[in-house]
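Working notes, structure below.
For this depiction, one protein chain was excluded, whereas all remaining protein chains were kept in their positions.
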Amino acid sequence: MEGPLALVVGILIATGVYLMLARDLLHYLFGLILISNAANLAIFITGRLTRAAPALVPKGLEVPPMPVANPLPQALILTAIVIGFGLLAFALALIAQAYKVLGTLDVDSMRIAEPVKPKRKKSP
Amino acid sequence: MSWLLALPFLIPIFTALAAFPARGRPLLCGSISICGCVLMLGIAIAIMILVETGGPRAAQMGDWAAPFGITLVADRLSAVMLLISAIVGLCVSLFSLSDIDEKRVKLGFHSFFQLLLAGVCGSFITGDLFNLYVWFEVMLIASFALLVLGGDRIQLDGGIKYVALNLVSTLLMLTSIGMIYGLTGTLNMAQLHISLATVDNPVAVSALAVLFISAFGIKAAIFPLFFWLPASYHAPPVAVTAVFAGLLTKVGVYALIRTFTLIFPTDLGFTHNILLGAALLTMLTGVLGAAAQYEFRKILAFHIISQIGFLVLGLALNSPLALAGSVFYMVHNIVAKTNLFLISGTAQRLTGSYELSEIGGVYQASPLLSTFFFIAAFSLAGFPPLSGFWAKLLLLKASMEQAAYLVAAVALITGALTLYSMSKIWAEVFWKDHPKSYCSNLYEIPRTERLQRLLPVALLAFITLGLGLVPEPFIDYSLGAANELLEPREYLDAVLGEGSAQYTGNH
Partner (left out) sequence: MNSLILQTATRVLVALILVFSVYMLLRGHNYPGGGFIAGLIAASAFALFAIAWGMEAAQRALRVPPGNLAMSGVLISALSGMLAAFKGEAPFSGQWFQLIGDKNSGGISISNVLIFDIGVYLAVLGAVLTLIFALEEAG
């Protein structure tokens, strides 16, 4: 099962990079979203794919009676998804606000913070 | 014990929560923020004393044993970083009382500021790679908010670039953490030190090391990954820039130092040569970029990059003296850099602009402020007897010891060019007359605002002087920290339990 999933990770990253190479900020963001999902999937695969019970100890026992799935990658991914969700949602809101204020999503024309030719007078 | 180590991030989080409902009243909100920072300072000092007397300490969160749960670890390096973060936090929150307008306070400036400190302190105290990622993200989202808070056009423009490039770093870090987990089955840094030495796959380990260099390199703004920094750092209000300049990139450097002394000390020839090359190029490009700028804050922003080069240089040389140089440099640089930005803010308040050609006459208007600038700027350039001199001396001595003359030469050139930029600012902002001659006097500013602006600057300048005039205890401390980094036996014992860690002896 690792093989096909690794392939999916590769496709996601390739698509993401392709999107990020666009000049449009929204494409860039969508590329990031794809790569962030690829990263999560990669963590999932590195935790080894096994068919096993959830890592819960039944009532009255000290250890689970059967082999359980490794819960750590799942916890890591859940955290990463939450964080990624927050960051990307913030980025989306920021891009929307920037479009409203700056009137463009073309990164080449965003030169307010770094003017191409700064006005520079010869100091006396 | 375990509570003491958790307090460095618990205090800012609770301060942020307390400041949020008070955001309608700027003074109260600011006071809460300052109180939080004072508390933090106390805790940082307590941790420092504890570590200095008893060696590294570890605490297991939620009572989960070491390699399985989240571990907090304090050693000399993290203790000094916590202390300096608390000092910077205190100074900037004091300064922000007058620098941050009411609109931004209403939007929750102080809460985001404290959240940023929580992220910074959490990164310094954690002993777990994934937890480090989480704290990085806490820091990142708070910095996003601080950067665009208020929503000026220039802020949005700079913010977009900052967000876009830092998100890439986040993804790189997440991926590399996933890979290292797949390779070793653990994310505890102490356990990784042991496990990674037994991994029989040198190619994968080297690839991982490079992934980590790229991920932390973007955060630390090393060459060629620094483009987000000069694009965004001059956009927000100067109090925000000051705390970013002081702490954010340094967290990246701290993460580099931590991972490359503790987790990847195996393939020194490969990784440390990359770091060395990056460090030298960072120093040069930063300082050359600064030489081309004619805006107060942009010059300082490029100097952040060049200073980062020095910090990474100490790591790349990888000797006790060099690492001690890095630690000392870090402390010196955080103090001086924050101070310079705070001073630039006050200079702008007096003269009305940041453009060098449009301002001047600050020396005449306020000799006191000029003296503080002189101390901070010439310490940055490495003038004796200021703190920067000793920091540079340690690094130079370390490079001479290893017969790395090219490195020493680059360091000296960078120092000279730093002096050029600082003299440029000194001449343009402080010495020459104001072109329109309306530089207001410091005493025209209301008394409370004057105090709020000068007190933090004075405190930081005093620290710079102190570090410069009495360097021995601080150099001794840095050497202690460097030895702990290079010989992590005590660190491993503290985290994994006495002797339970089969020390593999990578060195």
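For reference, chains read A and B in written order, and residue numbers begin at 1 within each chain.
The definition used in the following text is that a residue touches a chain if its C-beta (ideal position, glycine included) is under 8 Å from a C-beta of that chain, and two chains touch if they have at least 3 such contacts.
Nothing here was measured: the structure is a model prediction, and the numbers come from that model.
Q: Among B:2, B:214, B:319 or B:440, which residue is in touch with the absent chain?
A: The missing chain is touched by B:2.
Q: What does the interface between subunit B and the hidden chain look like in terms of residue numbers?
A: 2-3, 6, 10, 13-14, 17, 20-21, 59-63, 108, 111
Q: Mind pulling the subunit A residues that touch the left-out chain?
A: Given the touch definition above, subunit A has residues 56, 78, 82, 86, 89-90, 92-93, 96-97, 99-100 touching the missing chain.
Here is the rule we use: only the chains that are shown with their structure count from here on.
Q: In their shared complex, at which residues does subunit A touch subunit B?
A: Per the stated touch rule, the residues are 25, 28, 32, 35-36, 38-40, 42-43, 45-47, 72-73, 76, 79-80, 83-84, 86-88, 90-91, 94-95, 97-98, 101-102, 107, 110-114, 118, 120-124.
Q: If you look only at subunit B, which of its residues touch subunit A in the complex?
A: Contact set of subunit B toward subunit A: 130, 133-134, 137, 140-141, 144-145, 148, 151, 153-154, 156-161, 163-164, 167-168, 170-171, 174-175, 177-179, 181-183, 187, 230-232, 234-235, 294-295, 356-357, 428, 432, 435.
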